[in-house]
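Heads up, one of the protein chains got dropped from this complex, but the rest are sitting where they should.
For subunit A:
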Amino acid sequence: MAQMLDRNLHIRSIDAYIDPLLPRERAIITHGHADHARPGHSKVLATPDTIAIMQTRYGPDCAGSFQPVGFGEPVRIDETTITLYPAGHILGSAQVLIEQGGLRVVVTGDYKRLPDRTAQPFELVECDLLVTEATFGLPVFQHPDPADEIGRLLKSLADHPARAHVIGAYALGKAQRVIALLREAGYDRPIYLHGAMIRLCALYEERGIPLGPLRYATEADKAELAGAVVIAPPSALKDRWSRRLPDPVLAMASGWMSVKQRARQRGVELPLVISDHVDWPELTQTIADCRAETVWVTHGREDALVYYCRQMGLAAEPLNIQGYEDEGEEE
């Protein structure tokens, strides 16, 4: 199978790279996060949602040409067939199935299996070689039900009605997911956004994902923000931006927040364990479900998962691809 796919995710037969970091002639992009989608490729194959996200972030001409491909629509190039399947990670996120001469390779990109109103639901694809992410590839990562985490946020809002609750969340995907979860829990008050969130929230709404009443936080007065939910990029949590808010409770929505030491280091008072990646039980479940005999592990804590696969009698290798965001901290 190494003849089909190089260890830097290069599909030899059609000279295409999956999520390349350097500009390439032909790129297949799994999803719009910056460590997967880069500008400057000649030809980009991706889902329509991913293309829209790339164009919103990098401009309409961020690639030479775009080939939008819907989920489950096979694209045949010579002897190779490429099909995208939903990865459940963020809006438009895809797994890539590569078929050649009866062999099936799946590159998951980033993925999760829990239901999420803001992303097309994950579909399991059986394969011979699975290239899986391992952002949360340690058995200490067992994500709780996100509805419970939102419940803790709502309780804190009720307990501290005068304090703004500012939630650090990555602008693409996590912010919209948190908003959608709040709406599902019946929270219908306006939600206040940091400037970095606005364009992408608008894009989600345009593409059919309603987010309810949203406001621009810097245009709101202090009284209005007391007891309000404010969503900002994690980097804004500790800076002057959030210190202007009324007596803020610093929250953060991330899979890393299950480790208290991490939360404490970042000065997070209300950690919300909400992840857009599979946790350890889902990772190991997926490896079993897809019935692959070979597993390549990339993007995160590779050593533990490779060890686990080998214990299970599978052939497994770490890929050590450079350039993915260190530990997926952004997500």
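The criterion applied here is as follows: a residue touches a chain if its C-beta (ideal position, glycine included) is under 8 Å from a C-beta of that chain, and two chains touch if they have at least 3 such contacts; residues count from 1.
Just so we're on the same page, contacts and distances are computed from a predicted model.
Per its UniProt entry, the chain excluded from the display bears the name "DNA ligase (ATP)", taken from "ABC transporter permease", "Carbon monoxide dehydrogenase", "DNA ligase (ATP)" or "ATP-binding cassette domain-containing protein". Within the full complex, the residue among A:R12, A:R189 or A:K260 touching the omitted chain is A:K260. Interface note: of A:L84, A:L270, A:I287 or A:A316, the residue touching the hidden chain in the full complex is A:L270. For the chain missing from the display, the contacting residue among A:S65, A:Q142, A:S235 or A:N320 is A:Q142, taking the whole complex into account.
Those residues of subunit A that touch the chain absent from the view are 138-142, 144, 258-261, 263-265, 267-271, 301, 303-304, 307-308, 311.
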